[in-house]
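Have a look at the structure below, then the notes.
Heads up, this is only part of the complex; the chains shown haven't been moved.
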């Protein structure tokens, strides 16, 4: 069942997520609107881990095993729903990000960009 | 500036995002707590595109060029903050997802898993 021997790859993970959902008859639930709601819910579950922490506690979050595991688990959930949404609507997430980085390099020129709290 | 000739790769995108932030002195803003708040905000911006759409309109979202561009742009933002968060806390997002899929294969056995609205 494990594909761990091969290097991990986004397209391969997308295929495994799709097979997983199809095998459990979850396809009808995985509409674009539902998947993006689920993505947003999982991003908030990741935020929940940090909501009462000071910046210092937050920076040390991975040193506490139980919290570290929750962080990895929620990262996985966010990525899972993001990839399933991309599969559902036919967006290539890596190409979308590469294109955005190039647009941002023009939009925020080095040396002429304000601090981030003023953007 | 473009790395488009080589196949896109998550680790490479993470390096470009880090270089981008460092070049603009945005590093101090990119704490784990701030990045996870930003991730959650971007996931909601993706949800906002869909909030008033019927399931049918949502399924056709990529056929309308302006909405399709917004979807790609927000997917890029969600992935950007997820990867920057992973860089900040030292989590490998693809490994976290692969591990989660394997746990879920045990947790939700094929043929013995309820419909998703009852999970």
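Should a chain be cited, it is by its letter among A and B, assigned in written order, with residues numbered from 1 in that chain.
Here is the rule we go by: a residue touches a chain if its C-beta (ideal position, glycine included) is under 8 Å from a C-beta of that chain, and two chains touch if they have at least 3 such contacts.
Just so it is clear, the structure is predicted and the values come from calculations on it, not from any experiment.
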Query raised in the report: Beyond the 2 copies placed here, what is the full number of copies in the complex?
Result: 4
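The definition used in the following text is that only the chains that are shown with their structure count from here on.
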Query - Geometric centre distance via CA averages, chain B-chain A, whole Å - result: 3
Query - In the complex, chain B residues that touch chain A - result: 1-4, 8-10, 13, 16-17, 20, 23-26, 29, 31-33, 36-37, 39-40, 42-44, 46-47, 49-50, 53, 55, 58-59, 61-62, 71-73, 75-80, 82-83, 85-86, 89-91, 93-102, 104-105, 108, 110, 113, 115-117
